[in-house]
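Written below as structure tokens is the structure these notes are about.
What follows is part of the complex, with its chains left where they were.
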Amino acid sequence: MYIGVSESRFRTYTEEENIDAKAVIRFPAIPESVPKARRNITGHLEELGLENDLVDRVRLGLTEAVANAVAHAYRDGEAGDVEVLVFVHPETLVVIVEDTGSGPLPHPDGTGLGMGLPLMSVVSDKLEIEGERDRGTTVRMTFDLPGLPGDNDTCGDREGLGTR
Amino acid sequence: MAPAHEPSNGTATVVRLEGEHDYDNSPEFRARIEAALDGSQGVIVDLTEATFVDSSVLGILVRAMREADRRGLSYAIAVNPEPADPVRHILELSGLLGVLPLAGNGSGTNDSAAPD
């Protein structure tokens, strides 16, 4: 059941695609929300009975996306919120992380090593980033669910990810 | 939470991470590893009891490696050898298993960044 989040780009996704949201949660964009969001999603992933490999990848991707909203979205203004939406869409698990901050902007002065976006793209089967200056960023990660024709070996390949 | 004095193993200080570490609590880890680099001839980061690390932790591990290298200190990471270990999995996904110097399982003083 969809829990409405007003003025959210979530609405578009869920309405257009006519899906049941597993979870919509809103957190303040503060560091403590990073582990909270991860623990919260872990509960939902366990309910879904997903395999460990996938759970690890979703937890990492979600953590990176929420941490980015906390670290980068509200640099120049008042801190706002970060919202997380998780749902199963026919053959995929979709995780959306959204903020209403600056929109994606490079921060070459940052202390990060810039591993967050590549990691989100490594762990997921598809990474989408939409944003608008001063209207926030929406990160959408899609994970193929195993046991579906053709998608099976994508996950297999990823599990066997090389050591260099 | 961090012990005032990290246990030291031979000449290397062991920095042990337990549980989940991410953007929220990684500044603590950064402080511990920096203190260890300042106060000893080498650092072993023991991740065998850690259950989650994110890119902020990975960044600290990579920076500490570079710093140890620069100062001629030994540096090694101990990771649970189980393929299903979530932290090992994260290091694999991030490509760091081939970059970070791994210590012998959970104990060794493998000096992958030995002083010259």
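Order of writing sets the labels: A and B. Residues in every chain begin at 1.
Note that in this section contacts are C-beta pairs under 8 Å (C-beta built on N, C-alpha and C of every residue); 3 or more make two chains touch, one makes a residue touch a chain.
Predicted model, so just to flag it, every value in this text is computed and none were measured.
Student: In the whole complex, which copy numbers belong to the chains shown here?
Tutor: A x2, B x2
Here is the rule we go by: only the chains that are shown with their structure count from here on.
Student: Could you put a whole-Å number on the gap between the CA centroids of chain A and chain B?
Tutor: About 27 Å separates the centre of chain A from that of chain B.
Student: Which stretch or stretches of chain B touch chain A in the complex?
Tutor: 20, 22-25, 52, 54-56, 58-59, 62-63, 84, 86, 89-90, 92-95, 97-99
Student: For chain A, which residues count as touching chain B in their complex?
Tutor: Of all residues in chain A, those touching chain B are 31-32, 34-35, 38, 52-53, 56-57, 59-60, 63-64, 67, 70-71, 111-113, 115-116, 119, 122-123, 158, 161-164.
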